[in-house]
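Below is one structure, written out as structure tokens; the observations come after it.
Heads up, one of the protein chains got dropped from this complex, but the rest are sitting where they should.
After this line comes chain A, so read on.
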Amino acid sequence: NINPCVQIIIHLLSVISQNSAGQFFSSGHTNNWAVLVCTSRFWFNYRHVANTLSVYRSVKRLGIPDSHIVLMLADDMACNHRNPKPATVFSHKNMELNVYGDDVEVDYRGYEVTVENFLRVLTGRLPPSTPRSKRLLSDDRSNILIYLTGHGGNGFLKFQDSEEISNVELADAFEQMWQKRRYNELLFIIDTCQGASMYERFYSPNIMALASSQVGEDSLSHQPDLAIGVHLMDRYTFYMLEFLEDIHPASKTNMNDLFKVCPKSQCVSTPGHRTDLFLRDPGSVLITDFFGSVRKVELTMDAINLTDPINPVNGEEQKEVYSYADQLPVSEIIHQKPKQKDWHPPDGFILGLWTLILLVFFKTYGIKHLKHIF
């Protein structure tokens, strides 16, 4: 019962695993996540939503599935009263490209986009009832792309006109992620005014950061669409997206090309980047390491020889018969008689009104009329 074939298979396996171990070393990640946040609301901030949705589309096109994307948007553009084309969000003028599409999955929408929720998603401190789609379930072999856009200033980023997140809080959140090994490498992209101030305070390893403008500069928007009436995109994200359109899942473009996107002549502001915390050389980091999801694959060389026949599943087991539960008894509701409402004494407003009327009457016509009434 000692099978010499097993030995051969084991030898083959060792050879194959050495080949695949070589490719593991280029980057130590096995899965990709993306956290895309648009921190503005209201119609005139259309371009921030279009920015985020365009990045979302690119990231999906390059392979990251919806289950690995946490998208936070105010989501008040597509169905806004002022939108001349409802259910659309365009990123190019003349309405060339609808980035809202059919399969947008927004995880945090409306008033759920708060600093607290954002930090909770990053650090993982969510209440136990949070569903999987709203969690960042990354591990120590995940590469995470974090994209923020909105209105910002020197050292802070404004969330929905009511609160702000400071660069210190963001750096602390990343440090907590590192302590719990919630990422392998992190790419942080921010497209706001004075965006470079947001990455000044990072101190955790393996973070690479890009910003659309330096401290003291404003990030400008790209082009308005006269039919919609607002600016559609910001310049940095627009040119970054043009760059990403040339990337496909098997391309070998590296980060140095991403740093060159949108020079001052096109962007008016000076984009900045920070790589001192990153261990690998940016020239060896592929764009698809963060924006796409290229899976590592190993061939399965051996199989286990199973000889037992399948036990027939016990036929006596009663299969439970499920029936549809009537959740809303529509027929009862339709044919219902109107409920008898209990009588309530007239409330204060009516009483006060009548008292006022009576007083005015008696003031005008004299008190002697009272005795006719009472």
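Basically, a residue touches a chain if its C-beta (ideal position, glycine included) is under 8 Å from a C-beta of that chain, and two chains touch if they have at least 3 such contacts; residues count from 1.
Keep in mind that, in the parts below, contacts and distances are computed from a predicted model.
**Q** Assign the chain not included in the display its UniProt protein name, restricting the answer to "Phosphatidylinositol glycan anchor biosynthesis, class S", "Proteasome subunit beta", "Septin" or "6-phosphofructo-2-kinase/fructose-2,6-biphosphatase 1".
**A** "Phosphatidylinositol glycan anchor biosynthesis, class S"
**Q** So which of A:28, A:153, A:224 or A:282 would be touching the chain we can't see?
**A** A:28
**Q** Given the contact definition stated above, which residue among A:94, A:265 or A:307 touches the chain not shown here?
**A** A:307
**Q** Among A:78, A:95, A:126 or A:220, single out the residue that touches the unshown chain.
**A** Missing-chain contact among the listed residues: A:126.
**Q** Which residue, A:78, A:137, A:215 or A:230, contacts the hidden chain when the whole complex is considered?
**A** A:137
**Q** Could you list which residues of chain A touch the chain missing from the display?
**A** Residues of chain A in touch with the missing chain: 1-3, 6-7, 10-11, 13-14, 16-22, 24-25, 28, 30-31, 63-67, 115-116, 119-120, 123-127, 131-132, 135, 137, 139-141, 166, 168-169, 172, 176, 179-181, 249-250, 293-313.
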